[in-house]
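Let's look at chain A:
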Amino acid sequence: MVGLSLGEQTFIKGGIDQDLRTDGRKRLTYRPIFVETGIIPQASGSARVKLGATDVIASVKAELGKPNPSYPDKGKVSIYVDCSPTAEPSFEGRGGEELSTELSSALERCLLGGKSGAGAGIDLSSLCIVRGKVCWDLYIDGLVVSSDGNVLDALGAAIKAALSDTAIPKVQVSANAPSDEQPEVDVSDEEFLQFDTSGVPVIVTLTKVGGHYIVDATTEEESQMSSAVSVSINRLGRICGLTKRGGAGLHPTVILDMISAAKHVSEQLMNKLDSEIAAAEACDEMES
Partner candidate 1 sequence: MDIERAGGRGANQLRPIDCSRDVLSRAHGSASCSHGETRVLAAVFGPKAGTKKNENPEKACIEVIWKAKTGLIGKIEKEFEMILKRTLQNICLLTVHPNTTTSIVVQVVHDDGSLLPCAIHATCAALVDAGIPLKSLAVSLCCCLNESGQILLDPSKLEEQKMKAFVCLVFPSSVHSITPEESTPATTKSTEQEIITSLTHGIMAVDDYFHCVDQGRAAITLLSNILKKKMRSQSADNSSKAA
Partner candidate 2 sequence: MAGKLGAAAATYSPSTGQRRKRPTIQTGSELARPDGRGLHQCRPAFLKTGAVNSASGSAYAEFGNTKVIVSVFGPRESKKAMMYSNAGRLNCNVSYTTFASPVRGQTPETKDLSSMLHKALEGAIILKSFPKTTVDVFALVLESGGSDLPVITSCASLALADAGIMLYDIVASVSVSCIGKNLLIDPVSEEEVHQDGALMITCMPSRNEVTQMTVTGEWSTTKINEAMQLCLDACSKLGKIMRSCLKEAASAPQD
């Protein structure tokens, strides 16, 4: 943001104090969410999420790979976010790299759980084909096409939608393969198995401006933030990841009630998102 004048800053802060933001929303209401799935035919699953003016695309590609020796029965998932210069002229060349590494690590922290794989949104052991030999490697790619604040939540929602749209081909392992080296695997391209994405958490970012915190902040509001906490919560209400980004210190009690507020908000968001995904899947079938 090229920098707001003092008048604009006090206008935004004042609005938030009276629970009436510049675009008329309340402190805890979201901008209109619009989800579209299956937009990248060559990917195993893809989705595009528009959250107000923020527009992101997520694509999931599954490729065969060798599991990590220390976790032979689990597949591998890697998340990489790319900020396109179309969103912000300063993302040109290597400008957007710092933000994309930050977003990638925040997403990995929220969606993939601990190193042992427990608490991951996706059940990694379902990705394993032959223990220790062959497994599915999921490459999740995010692209920020247009950014008007709250990019992390939009990416979280896009990845959740893309995973629910993902179709992993069924795999047969030819039995006679000699034990040690790679067994041949033929991939059938008719029947696919869907992912159960109920466990995938949704990310809610609470931005603290002045005395209060708001949800789904636009770029102007984000420029006024003193600090921000992104919490990822799954359907069971358990917290799968938390990142307090930058800025002024927060009292521990403030963080705790921010978490409870996030849990409350995440239920509505979860239902809204699931209905949008179902609608998108429906119109997706109708098209293909």
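Candidate entries met the following condition: all candidates are chains of the complex that A comes from, given by their letters.
In this text, a residue touches a chain if its C-beta (ideal position, glycine included) is under 8 Å from a C-beta of that chain, and two chains touch if they have at least 3 such contacts; residues count from 1.
Quick caveat: nothing in here was measured; it's all calculated off a predicted structure.
Contact annotation for this complex: of the listed candidates 1 or 2, chain A touches only 2. Chain A contributes residues 69-70, 98, 101-102, 105, 109-110, 112-116, 118-119, 227, 229, 234, 238-252, 255-256, 259-260, 263 to its touches with candidate 2 in the complex.
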